[in-house]
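To start, the structure under review is shown below, and the notes come after it.
Excluded from the complex is one protein chain; the other protein chains are retained at their positions.
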Amino acid sequence: MDQINFWIGVIATVAVAVTGVLAIADRGVDLFGVLVLGVITAIGGGTVRDIILGVPVFWSASQMYLWIALGACVVAFFAESFFTQPQTYRWMLYIDGLGAALFGIQGVDKAWNLDFGLPVAPVILGVVTAIGGGLLRDVLAGRKTLLMSHELYAIPVTLGCGLYILVLNFLPQYTLEGSVICMLTIFGLRVAAIYWELRVPKLFITKTR
Amino acid sequence: MDQINFWIGVIATVAVAVTGVLAIADRGVDLFGVLVLGVITAIGGGTVRDIILGVPVFWSASQMYLWIALGACVVAFFAESFFTQPQTYRWMLYIDGLGAALFGIQGVDKAWNLDFGLPVAPVILGVVTAIGGGLLRDVLAGRKTLLMSHELYAIPVTLGCGLYILVLNFLPQYTLEGSVICMLTIFGLRVAAIYWELRVPKLFITKTR
Partner (left out) sequence: MDQINFWIGVIATVAVAVTGVLAIADRGVDLFGVLVLGVITAIGGGTVRDIILGVPVFWSASQMYLWIALGACVVAFFAESFFTQPQTYRWMLYIDGLGAALFGIQGVDKAWNLDFGLPVAPVILGVVTAIGGGLLRDVLAGRKTLLMSHELYAIPVTLGCGLYILVLNFLPQYTLEGSVICMLTIFGLRVAAIYWELRVPKLFITKTR
């Protein structure tokens, strides 16, 4: 399982970094900006989570994710035209959804194991892990953030993380199975949102005056 | 006194969350965004303060404020048309001013009791507690922040927090009375600013070229 998690983590980091770069590429960013913003997209959420948890940031112990993210950004920069092909881009979005699922559940796990603000704070930290990097990127790049976009991205993550808290609390003997199911829930909802281009229904959006 | 502080805290959190939601409602935000941004407005300042202080964030010990803020955001979302009535909205602004006063003085207190960077850092942390959440919301919502708006919001907070430092330093036996007076100072200035629509005089604004 750790082995699987490791490889999902690697593949997800690549996808998150690549989609992170592609999201800003149309604004004319230089290679240095691409590296910084792509890496922030990939590791920013986990960094904010660790700062709030008051534990050493995860990339102080091992720089592997940093290097993977850096490498993915360089590749995304030079192979931009490959990744922006509709078919490839859609695949990257799916894998990015897998990343959000993995990062979210990992974030919940970390907070839960530290007994941090049970039961609700772990959900918040799971969501922070999954979407924090993208928020930081958008703010630094001057883009509209996810929170204003009506995309179904943070909502699946929140549902999955909330579900996982229920598992941890009421079915602690099924933690492993529960984490897989919750990840698949997030991933499945995200795939559906990408495939059918689902958005938040108008009923749940404040009226623009 | 703790009892009073508690209830001011609850009412102020509601008002800060509600005004936090109303400030962004005209941009067409979905319910999830409303929850996230409203909660950030209510607890973001205290979170940044605790991170700078290097102590556990206040909502890791008790989630009460989180739940209150969440509830207030849901109500604000569904009863938006009630809260945006001019009369109601003005009342919310007044209570929000009370919140800024309470949060600012509490922030100074926390830093002072930790001997953190006396004498000037507690004032900074008081101001961070009072306005940090609103700044985070504005940045994430892509709004012009308070710092660019010439509103008399941060200035009353800074004056009150600075005054409170003088009390803590020179009249430590009057801490309780001093904290009430400083809160009323902030609140009073804020009420005056809302009532008479006062803004920073042109003399103290850089010229737009």
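So that you can tell them apart, the chains are marked A and B in the order they are listed, and the count of residues begins at 1 in each.
Note that in this section a contact is a pair of C-beta atoms (placed from the backbone, for glycine too) under 8 Å apart; a residue touches a chain by one contact, two chains touch by 3 or more.
Since the structure is predicted, the reported quantities are computational estimates derived from the model, not experimental observations.
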Which residue of B:V10, B:I155, B:L184 or B:L198 touches the chain not shown here: B:I155
Residue, one of A:L66, A:L93 or A:I194, that touches the chain absent here: A:L66
On chain A, residues whose C-beta touches the chain left out of the figure: 24-34, 36-37, 47, 51, 54, 56-57, 59-61, 63, 66-67, 77, 80, 139-142
Touching residues (missing chain, whole complex) on chain B: 51-52, 54, 116-117, 120-121, 124, 135, 139, 144-145, 147-148, 150, 154-155, 158, 200, 204-209
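In this text, only the chains that are shown with their structure count from here on.
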CA centroid of chain A to CA centroid of chain B, Å: 30
